[in-house]
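Here's the structure we're looking at; comments come further down.
One protein chain omitted, others in place.
== chain A ==
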Amino acid sequence: MNIQVDLQESDKVLKGHIRGEIDAHTAPVLREKLEPYQNVESLDAELDLSDVDYMDSTGLGVFVAFYKSVNSQGGHLKLSGLSARLKRLFDITGLGDIMDIESAGKGGN
């Protein structure tokens, strides 16, 4: 029950890889790691969630908050590598229609 957040930014392009479980205990870690980038102007962010084994509303809350702040700075956030489970979580909450999400196996080109 742990989380690993790797973020790399250069020239306003943020690439991230999140591994593990996102719940009430680990979501604050993720929020803290993303915080330094939320006020970067015109940030182009992509977070790879292909190794996220579990997520609930606490994780959705962190991504929605980050999405909002990146958007308000004229940037873009993309979540990629979503498993069918994660995709479903975004879809049943209606967030899938609002946010830029990409399922695992579809991306690449």
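Assume contacts are C-beta pairs under 8 Å (C-beta built on N, C-alpha and C of every residue); 3 or more make two chains touch, one makes a residue touch a chain; residues count from 1.
One rule holds in what follows: contacts and distances are computed from a predicted model.
Participant: Can you pick, from "Amino acid/amide ABC transporter membrane protein 2, HAAT family", "Pyruvate dehydrogenase E1 component alpha subunit", "Na+/H+ antiporter subunit D" or "Serine-protein kinase RsbW", the UniProt name of the chain not shown?
Facilitator: The missing chain's protein name, per its UniProt entry, is "Serine-protein kinase RsbW".
Participant: Please give every residue of chain A in contact with the chain that is not shown.
Facilitator: Contacting residues on chain A, toward the hidden partner: 1, 21, 23-25, 54, 56-58, 60-61, 85, 89, 92-93.
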